[in-house]
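Here the complex is missing one protein chain, while the rest keep their positions.
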Amino acid sequence: MAKLYFYYAAMNAGKSTTLLQAAHNYEERGMNVLLYTPVIDDRDGSGKICSRLGLTRPAIAFDSNFDLFTDVAGRLKESPIGCMFVDEAQFMSSRQVLQVSLVADRLGVPVLCYGLRTDFKGEPFEGSKYLLAWADELGEIKTICHSGKKATMNARLDEEGNRVWEGEQISIGHHYVALSRKEFRLDKVSPVGYHIDEQS
Amino acid sequence: MAKLYFYYAAMNAGKSTTLLQAAHNYEERGMNVLLYTPVIDDRDGSGKICSRLGLTRPAIAFDSNFDLFTDVAGRLKESPIGCMFVDEAQFMSSRQVLQVSLVADRLGVPVLCYGLRTDFKGEPFEGSKYLLAWADELGEIKTICHSGKKATMNARLDEEGNRVWEGEQISIGHHYVALSRKEFRLDKVSPVGYHIDEQS
Amino acid sequence: MAKLYFYYAAMNAGKSTTLLQAAHNYEERGMNVLLYTPVIDDRDGSGKICSRLGLTRPAIAFDSNFDLFTDVAGRLKESPIGCMFVDEAQFMSSRQVLQVSLVADRLGVPVLCYGLRTDFKGEPFEGSKYLLAWADELGEIKTICHSGKKATMNARLDEEGNRVWEGEQISIGHHYVALSRKEFRLDKVSPVGYHIDEQS
Partner (left out) sequence: MAKLYFYYAAMNAGKSTTLLQAAHNYEERGMNVLLYTPVIDDRDGSGKICSRLGLTRPAIAFDSNFDLFTDVAGRLKESPIGCMFVDEAQFMSSRQVLQVSLVADRLGVPVLCYGLRTDFKGEPFEGSKYLLAWADELGEIKTICHSGKKATMNARLDEEGNRVWEGEQISIGHHYVALSRKEFRLDKVSPVGYHIDEQS
C-alpha cells in the first residue's frame, strides 16, 4: 500500500535538502522518481528544486491547473515509478492534493510532499490545509528560532528587517524568518482576531 | 516552555481513553488538571468525557462563544494548573484554538487537544484545521480499517449501515466508521470535486 | 506487510491502558487478537493485563522458555489473527524478540509490544534492547516527572520513599517512580561508571 506523506517545516529548515536526499536514495536503489515544484515559487527559476546547502536539480513545474494525477498516470505507462516528490507543496490547490492522494491510493506510487504549514499571518496555505488533513503520515523537519525554541511559524520581514504585519499571502520578494509561536505573536497578526493585553 | 499538542485520530480510536489516562498521570503526580469538552457533543450528555472502555468523568462544557483563555487565566489565579485537556477538539472555533495557543504561550500551561481531522466528506473541521496548523506537536492515535490498513477517514452510515454521501457536517445521530483513505473514496465524496474513472 | 511496533514508556504512563484500547479497536472491527504477558510480572497475578484506570483482562502468560513464534503459528491454524499484543515486553528474552519479529515477517501478523526501556539503574532490559533495535516503528507513550519535564527513567524507592541505588534488576516488591533523566541522575546510578562533580 502506497502512502501520502507530508513533511512540514518552517522556513529554511532544510525541506529541499531532505527531499533531494530522499530522491537520491530511491535512485541509488535503481528506482525512478518524479520531482514536481509549483511555478509560483520562482525564487530560483521555475522547474528547479534548490537546497540552501547548494544542491539543485530540475523538476517538473506545475501551475494551479495542472493535473498531477493524470500526469503521473501517463508517465507510469512509460516506466515504473518508485516515488513522487512535491516541493513547496503548500502552494498546491485542494484539487491537487486530492490528485496526489489518488496517486498513492489508485496508482500505488508513494508521494512525499514537503512544505510550510502557515503563511506570515499564521493562516494555513490551501495545500497544507488538505495535506495536514489527508496525509497518511505527518512528519516534522525541525528547525530553531533565534530564541532557542523550536520554530514553527514564518514571519515576513521588510528590507530593513522589520516585521511586516499586513499584505498578500504570497510575496516572494520579502524575507522570511522562522519563529516559535510565542515569538511570532499569533494574537497580534492572525486574522482570526483574538487579542490579549500585553500585561497578560 | 509549555506546548500545544494535537493528538488526532479517526473515529473510535480511543482518544478519550488516552485523554483520561494522561489526566490521571498528572493527578497521580499531584498536579491539577482542567478538562474541557464542547457542548456540541451531546452523545453522553454535556460536560462529560466518556471512553468506550467504560471510563467517564466530568468536564467543563464550552460553547462556541466561550473564551478558553480567560477561563483558564481566571482559574490559574486560584491554584496552579499542571495541564489543560480538550476533548472533541475538532469542534473548537479558530478563535478558541488561538485562545488555547495563548494558554500555552502566555500562561505557561501545556494544552493537550484530542480530536478528528476531517468530517464525513473529508473536509477538515475548523478546530482541526487550526490545531494542525499551530500545534507544537502533532501526534496520531492509530486505529485500523476493516481492510487491515490504518484508518484515517470517517465515513457516515445510515441506520442500515449504508454509506451516506451527503448531509450536514455535524450529525450526532448517525453512525460513523473509520476507514483508510483508499476505502473512503475521497474522490467520490469530497466537495473539492475531482473524480477518476473506476477503471483507473 | 505486517510490522513490529515497540511502544515504550516510563513507569505508570498508561501502557496497559493503551494496549487494552488498541486490542478493543481490533475486536470492534471483528478481528481476533492475542494477548501475552510474561509471568515475571506477578503484581496482579500471572496471565492478566491490568490498567491502573481499573481495566483488566486475561492474557496468555509466558515464561522465558516459551516459544512465541510457534505458539502464534499454531493458533493461526485455528483462526485468523488480527494482531498480537505483548505487555511488559521488556521482560522478553532476545530470542523471544526474534520470535515476535518472525511473527510479523513470516506469519504476517502485526505485533504491538509495550514496555519500559530501562531498569532502576538506567540499564536497558534485554527485551527492550532488542525491541529498540529491531522494531519497525518506535513510539513513545509520554508521561511526566514531578518536575514537569517528560519522564523517561524509572527510579526505585524503598518503603519510606527513599531512592534505592543498588540491587537486582527485577524486584516487584519495590515502588518505582518515573523521572526525567536529569532528576534521575544517570551518572550517580549507572554501572557504566562516569561521574561528574556536583558543582558542574
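Going in written order, the chains are labelled A, B and C, and every chain counts its residues from 1.
Definition applied: a contact is a pair of C-beta atoms (placed from the backbone, for glycine too) under 8 Å apart; a residue touches a chain by one contact, two chains touch by 3 or more.
Please read these numbers as outputs of a predicted model, since none were measured by experiment.
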item	value
Chain not shown, its touching partners among those shown	A, C
Residue of C:Arg57, C:Lys129, C:His146 or C:Arg163 in touch with the missing chain, whole complex considered	C:Lys129
Residue in contact with the excluded chain [from C:Ile40, C:Ala61 or C:Leu98]	C:Leu98
Absent-chain contact - pick from C:Asn12, C:Asn32, C:Ser46 or C:Ser190	C:Ser190
Chain C residues that touch the omitted chain in the full complex	1, 4, 69, 73, 94-95, 97-99, 101-102, 104-107, 117-118, 122-124, 128-130, 132-134, 136, 138, 140, 149-150, 152, 181-182, 186-187, 190, 192-194, 196, 200
Contact footprint on chain A, counting only the chain that is left out	12-14, 17-18, 20-22, 24-26, 28-31, 51-55, 82, 142-146, 148
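Quick note on the criterion: only the chains that are shown with their structure count from here on.
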item	value
Target chain C, source chain A, minimum contact steps	2
Of all other chains, the one whose Cα centre sits farthest from chain A	C
Centre-most chain, if every chain is reduced to its averaged C-alpha atoms	B
Approximate Å spacing (C-alpha centroids) for the pair chain B, chain C	28
Where chain A and chain B are represented by their mean Cα positions, the distance between them in whole Å	25
Residue numbers of chain A (touch at least two other chains)	none
